[in-house]
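Remarks on the structure that follows.
For this depiction, one protein chain was excluded, whereas all remaining protein chains were kept in their positions.
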Amino acid sequence: MPVLNIKKFSFTYPGVDHPSLKNINLPIKKNKITALIGPSGCGKSTLLRSMNRIHDLYPGNKYEGKIEFTDENKQISDILDIKKENEFIELRQKIGMIFQKPTPFPMSIFDNVAYGLKIAGVKNKTELADRVEVALKGSALWKEVHDRLNKSAMGLSGGQQQRLCIARAVAVKPEVLLFDEPTSALDPISTGAIEELIVELKKDVSIAIVTHNMQQASRISDYTAFMYLGDLVEYDKTENIFLNPKEKKTEDYITGRFG
Amino acid sequence: MRLLINKIFLSLSVLSALIGLAFLAWILITLFIKGLGSFHFGLFLNDLIDGGLRNLIIGQFILAGLASIIGIPLGMAAGIYIQEYGQGRYANIIRDLSDIMMSAPSIVIGAFVYAVVVVPTGGTSGFAGAIALAIMMIPVVINTTDNMLSLVPRELREAGIALGASKYKVIIDIVIKAAKVGIMTGILLAFARIIGETAPLLFTSETSNYFSLNLTESFPSLTVSIYDLANEPEEASRDLAWAASFILTVLVLIINLSGRFITRNKK
Partner (left out) sequence: MEKIFQKLSLSSASLVFVLLIGIFITLYTAAKPAIDEFGFDFVTNPDWNKEVSLNPTSLTDTVVDMEEDSLDGEIIDEDDMEIADEDDDAILDEDEDDMMLDDEDDAVTKTIYGGLVPIIGTLLTTLIALAFALPIAMGIAVFLAEIAPKNIANVVGIAIELLAAIPSIIFGMWGLYYFAPIISDLFGGYQVSLLTAGLVLGVMVLPFMAAITRDSMNTTPNVLKESAYALGATKFEVIKDIIFPFSKVGIIGSIILALGRALGETMAVAFLIGSIFVLPQKITDPTISIPVAMANNFGEASGLGESALFYLALILFIISFAIISIAKFYFLKKAN
């Protein structure tokens, strides 16, 4: 049973007359990493941003179809049915997101990681401290920052900032994490650290990751979806996509003939 | 609970916006009712001495126009210097000082002009008023010119130079042209601002009840006369002040809006 099951999904931005995503059917499997690949502008981010409805910060988007979310209690709900503010908040606490550029908040390292917990109502100081520590350890950042938790997060390097953002997302114990090109702004070493981290994380969460980096997709993902011009062209186990793709388009793309 | 706080906060914010709009509406409606109530076209035909506003409106335009004639070239030239010629320290200092001058109290500028123009020339005059307004206008023009020129891509200048044009040619023919719309908007907004100024005119141009084109004597000013009229006890004077305020506001808003309209259309 996939955590997220995207069915006949179409998406249209406000003021655009054609849909940016057309009839997408895609499962995001539990405790697996699903990579979304495809040329620029094909709709990867659009799809990812539909999964936590972050699009809805801006009014006027049109959704069609379903995105079924099976939570830890096996309750199934359609993400696209959500209308109330509190439901949005719950959804986003369950489905976290990490962006292309690191987004440290203008506060201390500790407060960054504790932020999601605090707004979710965790008040107990020791519990906060414990969970921050666990999250930082889980993102392999603890060693580097434990002696400067009260310093501003802006002082960290880009790679550290990105791991901090992951720690921040992980701290609230989400069920799904969405990554939108999380390493494209980082150097190879930081990239390696993050990739390791993501693989590590799939023990606890299900992951969808958008990436432009073919090697990255093949290194870390279990499943890969190839998108082209708003269509989902092919979805399969990662090795199948990379070793014997069924579609000509997919083959052209992964062999670098376009894109 | 969180959602409740959120709701309350957002409602307060919407409320503030409504308050802001309510004030705008209140002022405009007041102006409309009081102003239109005392408005008639005779106001444009008679001078203040005969109960009209003709000399004042023309006078105010002449003051602001003359200020523009002085202020625009100086401001633009200074803006060009800062953006195109100035290197490092000096240009930056000028930019900062001009920024400060933009927010200097207008009454102080009036006092300055009083001391350096009115006293030596022996009395208030249209020239003095125009100079005070020009001093108000210059930093605004510098600021727009500076900002708008900075938006012109460097390649454009390099392309011009590469064709063998001299620097000032490039600036005049290419850079200014490219930034024309933005600069014009800025100038219109600056004009809208100075034409509504009162404080710098109070003891520089003063005002006059009579029609005058003689810039060496006290010069009719709409805003200064509004201040005088509004403080007079007779109802008739105050009505005239309202009519004048109405005309002034409509003028300022039209100039302001057309400035915005230009940028919007050209973009």
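Just so it is clear, A and B label the chains in written order, and each chain counts residues from 1 on its own.
To be clear about the criterion, a residue touches a chain if its C-beta (ideal position, glycine included) is under 8 Å from a C-beta of that chain, and two chains touch if they have at least 3 such contacts.
Because the structure is a prediction, the values reported are computed rather than measured.
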item: Contact set of the excluded chain (shown chains only); value: A, B
item: Residue of B:67, B:80 or B:137 touching the missing chain in the full complex; value: B:80
item: Given A:10, A:93, A:184 or A:240, the one touching the chain that is not displayed; value: A:93
item: Of B:55, B:68, B:98 or B:144, the one touching the omitted chain in the full complex; value: B:98
item: Missing-partner contacts on chain A, residue numbers; value: 52, 54, 57, 59, 85, 89-93, 96-101, 103, 105-107, 115-116, 119-120, 165, 168-169, 172
item: Touch residues of chain B, complete complex, unshown partner; value: 2-3, 5-6, 9-10, 12-17, 19-21, 23-24, 26-27, 30-31, 73-78, 80-82, 84-86, 90-91, 93-94, 96-101, 103-112, 114-116, 135, 138-139, 142, 166-168, 171, 189, 192-193, 196-199, 202-203, 206, 223, 226-227, 230-231, 241-242, 245, 248-249, 252-253, 256-257, 260
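Assume only the chains that are shown with their structure count from here on.
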item: Gap in Å, rounded to a whole number, between the CA centres of chain B and chain A; value: 52
item: Touch list for chain B against partner chain A, complex; value: 2-3, 6
item: Partner chain B, residues of chain A touching it in the complex; value: 85-86, 89, 119, 121
